[in-house]
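So the structure is just underneath, and the comments pick up after that.
Rest of the complex left out; these chains stay put.
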Amino acid sequence: MTEAAAPGPATLAAATARRRLAARGAALRQSVLPVLGVIAALIAFWYLACIPMNAAQSVLEAARAGAPVTPAEASERRGMSGLALAVQNPAEAAARAYGQERPRLPAPHQIGAEVWAATAQVAPTSPRSLLYHGWVTLSATLLGFAFGAALGVLLAMGIVQFRVMDLSVMLWAIVSQTVPIIAIAPMVIVVLHSVGISGIVPKAAIAAWLSFFPVVVGMVKGLRSPDAAQLDLLKTYGATARQTFLSLRLPGSTPYLFASLKIAVAAALVGTIVAELPTGAQAGFGARLLAGSYYGQTVQIWSALVAAAVLAALLVALVGAAERLVLARMGLRR
Amino acid sequence: MSGAVVEAEGLGLTFATGDGPVHALKDVSLSIGKGEFVSFIGPSGCGKTTFLRCVAGLEAPTSGSLRVNGMSADNARRARAYGYVFQAAGLYPWRTIGGNIALPLEIMKYPAAERQRRVRETLALVDLAGFENKYPWQLSGGMQQRASIARALGFDADLLLMDEPFGALDEIVRDRLNEELLALWARTGKTMLFVTHSIPEAVYLSTRIVVMSPRPGRISDVIESPLPKERPLEIRDSSAFIEIAHRVREGLRAGMEAA
Amino acid sequence: QDAVTLQLKWVAQAQFAGYYVAQDQGFYEEAGLDVTINPGGPDIAPEQVIAGGGADVIVTWMAAALAARERGVPLVNIAQPFGTGGLQLTCLAETGVETPEDFPGRTLGVWFFGNEYPFYAWMAQLGIDTGGTSDTGVTVLRQAFNVDPLLQGQADCISTMTYNEYGQVLDAGYTEDELVNFNYLDEGIGMLEDGLYVMEEDLEDPAFVDKMSRFVAASMEGWRYAEAHPEEAAQIVIDNDTTGAQTLEHQVYMMTEVAKLTEGSDGSLDPAAYEQTVATLLSAVSEDNPAITEEPEGAYTTAVTDMALGE
Amino acid sequence: MTLVALALALWAGAWALNVRLAAGPDQRRAALLVPALFGLTLLMLWELLVRGLAVPMVILPAPSRIGAAIAANAPILWTDFVQTVLRGALPGYAIGCAAAFAVALLADRVPLLRRGLLPVAGMMAALPVVGVAPILVMWFGFDWQSKAATVAVMVFFPVMVNTVAGLSAAEAMQRDLMRTYGAGYWSALSRLHLPAAMPFVFNGLKIATTLALVGAIVAEFFGSPIRGIGFRISTSVGQLALDMVWAEIAVAALAGSAFYGLIAVTEKRVTFWHPSNRD
């Protein structure tokens, strides 16, 4: 490229900006719109599903209010499916599906209102704030994820480098995951508590328990993904195990590592929430879920669920962003 | 015995596959001295690659003995005795072309400045200057192959194992690289094991030509070249050259018919 | 100030108002105590926590405490703030259950996790099979700690506490006369509910006994205050609810109902009620109901309450 | 304390033995012996530590007591196994995986759907089971149906995400070949995309096996008949019968590992061609 042929810097900048805008527009059409479309379809289906799901209560309320319903007898209605009830009482079922206090399936707007009320309308430090509970859960999740990911990577390295570890650890790592965590969690908490450890650490320990496994599996697969030809090349250089690891296995495993980190961060969140159930329903999304279930507050359960899902999505997106950054640096994104 | 860089005695290798064993090499005996340029030629599937892999310590022979630089092939490998150009380019997709060529240099702990210098030089040698920052998939097949040659030439190995390095190159580039290779060899006194399918190439480059025949892979003929060390491209029109080429062709044909 | 850790059997709610009120009103502080109240949860067994050294004193049901005692956790009742119990079986009238004779063939929701002992004792008394296979028996449903099975039509009867789940059924739109209640007390298999338990070896230390007596006294003061001021007590509970999930309305209801259970008690254990609990448990020992197999020894002491009430 | 010291010595000894075995010539024997020895060491360590430190039984029972509980309660454990694994986990696994596979194919077919569905699916994948299970119990009743539903929901996302990833795993060159044949969708699917996807699909299936059992057990915590692994665990915790709790945990772990092993063996057979399985 000669200087003379190059366009002036101003035009170049303008062209770049235009291109970038166009690219952003394309990205919008490519990624955001389909997501919105799918979400819209889901929500539409959700609203529709509310009618039969909540029909029993709708009809009960209607009957209480003196409206004629079929069948008229409560005992006959028992055991009828929601769909049948909705078909026989379409008007009542549709009209009363979205305003119930304890719906079987809350409508999206009810959840939205609850989430809004619990985030925007209370101080973020109040136990009534979802942000507060989100932070409680998030902090344990991040700590557990950090531990779990580190442990997972270390184990995977050991498994790939040492045959003993491959033979002994892998099997038992699998076994550790088949142990019902919800049964173990309370015991872990009681045991740790009895040796004086409480607070965030027991929760993080359980989060780490769930999150190390996907990392081990993915990372082992990734570290073993280089094919024979690629390994042969390094053998011809007489590369040490360490060098083979650093220059071939590690970069080769990066895509696998990130795929598993995404699963692991979601698993860490689930682990934290599980751990929050027996810790005495004190705080965090787990406590919200539990308390909601004890007091029949379905809307509250769902809003905690939605909040947890959003948090998970954010965490996964964060890992995804890191992935794009790293892979782009490595030239692996085309 | 001393001075023999590669010393094979009754070498054999049998692959066990799902439907029966495949005899890739059988009773191969060969001694290659320091500074020799030995070409291997033979029909596809006759075991040329397998032999080179044995020398490189990448495949374990199932019978016979093999010494490289007086050590076992595996120890020679660990001592970084050789450079290897594989039949397929095998560049690492996460490294740029420059990064791929720097890879062995990094592993052998060449200082950074030296690495840069060598990458630049070998890239120029294979005519890829300017492609340093491209990724492998952005290169044509022949360009990838040249990058892999550059990768093996970048560091100082006394023994070079090259498996059809110029197979995907056009005649002109190939001629140029043949000349370069010969010059390099003359200058450095490296020992060369070179697999090719081109008879003229084999004759032009080699001090000795090993003709192989297939199933099981054996040495069917070994032809010493009387050509001088100094070889301009025009030597290919000389009668001596044509005569050797003819012998190689005959050897190949005989091996084929016997099989 | 002496530190005391109290492990509750359940989440922070008005069921434990007395302790929260005592804390909030400074009764503990006045008694020279620094009390930490740890709420429980669905899978935290307070008996396990105290055995592991995670608490000094726990709130639990007597059946569970006696069972733990037999399994090597020597719990001793030091006080019994709940004079009577609130456990009942609530049925929908529309299903046609009116008396225990109507049970066979029905699906009954039962709480487990150590709360199943009274139920099995009762069924043994009624002679009803609980295996779920015979027509004359009942199908037992392990009910989560909510009322969904009744509202969703999955069970004919469910376990409720007068002060909590029963209110939830009412909140769901059912009226009192649409519901049929079987109170365990009325059926003669009442078992002592929320009591205070400590480890036996701790009681050998007079300083600990003294600490506990002050604790019990202050707690009962808290209960008295809570009974008198249900609204305020409910608010205190809400303030202590770190989940932020409780509603004041429901906690006021709960406080009012809990008051009916604590009103009669000055904190001391009624030995007759203890005997009845033990007798009921022993009368129905079975595979499903392995609470205790033999008469417990030294499972309660009046020393603490004597001291507390003596002051 | 001596017991603790003994435990540590035992650990060191067994590890040394394992290192020797793994480096030894008989790899087939090592593959069986090493993990067994490792597990045995863990158990011995546990036993000695629990005894040496005099841990109360209600906190952590020793393996010998757990073994005794298993032997004494075999019929109960069998009933629970049938309820949780055969009636809850397996049908749920089958349904969830089949549905995930179908949706993944659909998403792969319709690019718009894929771009829209994947992020949403990622979000749903992170729905905590403990939140979903009570809702499903409310919807599907307390018997095995709700357990199967929970399992289906849990396994759906990992299988789907992996299948979608797998369906795009074929290399550019392999696709180009199909394009030169003007191959139709089903042709390319069955001959290229499915085989190429298998390593990924099995990845998902393997993750799903561990989830399946956990899901079925978790769901039992939110309402169940009076049998099942989860039911027995939580009831036994309440009764402080910790040996029984661990007996059930052992059953769950055994069943889960066997299931995992089955899928892993199938994977080896189906993806024999993959570089990681070749030698």
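By letter and in written order, the chains are A, B, C and D; residue numbering begins at 1 in each of them.
In the analysis below, a contact is a pair of C-beta atoms (placed from the backbone, for glycine too) under 8 Å apart; a residue touches a chain by one contact, two chains touch by 3 or more.
These figures come from a predicted structure and were not determined experimentally.
Across the full complex in this structure file, the chain copy numbers come to A x1, B x2, C x1, D x1.
Heads up, the rule we're going with is that only the chains that are shown with their structure count from here on.
With chains reduced to the mean position of their C-alpha atoms, the one farthest from subunit C is B. Centroid to centroid, with C-alpha atoms defining each point, subunit B and subunit C lie 85 Å apart. With centres defined as mean CA coordinates, subunit D is found 19 Å away from subunit A. Distance between subunit C and subunit D, defined via averaged C-alpha coordinates, is recorded as 38 Å.
Annotation for subunit C: residues 42-43, 45, 48, 52, 144, 146, 148, 152 touch two or more other chains.
Chain contacts: subunit A has residues 104, 182-183, 186, 190-191, 194, 277, 293 touching two or more partner chains. Arrangement of the chains shown, judged by which pairs touch: an irregular graph that fits none of the line, ring, star or complete shapes.
Taken together, the chains touch in the following pairs: A-B, A-C, A-D, C-D.
The residues of subunit A lying in touch with subunit D in their complex are 30-31, 33-39, 42, 53, 104, 162-164, 166-169, 171-172, 174-175, 177-184, 186-187, 190-191, 194, 213-214, 217, 221, 224-225, 227-228, 259, 262-263, 266, 269-270, 273-274, 277, 285-286, 289, 293, 298, 301-302, 304-305, 308-313, 315-316. Those residues of subunit C lying in contact with subunit D across their complex are 42-43, 45, 47-48, 51-52, 64, 67-68, 71-73, 112-116, 130, 132, 139-144, 146, 148-149, 152, 154, 288, 290-291. Of all residues in subunit D, only 15, 18-19, 21-23, 30-31, 34-35, 37-39, 42, 59-60, 112-117, 119-120, 122-132, 134-135, 138-139, 158, 165, 203, 206-207, 210, 213-214, 217-218, 221-222, 229-230, 233-234, 237, 245, 248-249, 252-253, 255-257, 259-260, 275-276, 278 touch subunit A in the complex they form.
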